[in-house]
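Heads up: the structure comes next, in structure tokens.
Only one protein chain is missing; all other protein chains are in place.
What follows is chain A.
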Amino acid sequence: MEEYAREPCPWRIVDDCGGAFTMGAIGGGIFQAIKGFRNSPVGVNHRLRGSLTAIKTRAPQLGGSFAVWGGLFSMIDCSMVRMRGKEDPWNSITSGALTGAILAARNGPVAMVGSAAMGGILLALIEGAGILLTRFASTQFPNGKE
């Protein structure tokens, strides 16, 4: 399989960034559609126009924030992999914490620590879920994936 033969890392950054933008844009679009629909004057035309305006304004913003988070996380992750020379769950947790810290840098050091803790815990939970899924999937196929 060619996709596993090449190094994933530099290309993974673009991959993650784009994936995060799509998630944010689609999720934000749905959310803003409902919100714009409800916060519009009575009448279907008004409501549709209101929800369309809300989507056009706010969904790219949410997609952009998600993309920044995803891109930064992937960049730090790949840098840690390169530095440590081994691929670990520790990389993901530290990357999440550093991403949270960097994105809260405008609000001072205390906010950075809080944001780093939140990012680290979130990534730890996601890693735990990933490990559970992989172990569960591997026990399902005793002869196959080992």
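The rule is simple: a contact is a pair of C-beta atoms (placed from the backbone, for glycine too) under 8 Å apart; a residue touches a chain by one contact, two chains touch by 3 or more; residues count from 1.
Here, contacts and distances are computed from a predicted model.
J.: Name the omitted chain as UniProt records it, choosing among "Cytokine receptor-like factor 1", "Mitochondrial import inner membrane translocase subunit Tim21", "EF-hand domain-containing protein" or "Integrator complex subunit 9".
T.: "Mitochondrial import inner membrane translocase subunit Tim21"
J.: Would you indicate which residue among A:Pro41, A:Gly85 or A:Gly108 is in contact with the undisplayed chain?
T.: Of all options in A:Pro41, A:Gly85 or A:Gly108, contact with the hidden chain holds for A:Gly85.
J.: Mind pulling the chain A residues that touch the left-out chain?
T.: 3-4, 8-9, 11-12, 15, 85-92, 124-125, 127-132, 134, 138, 145-146
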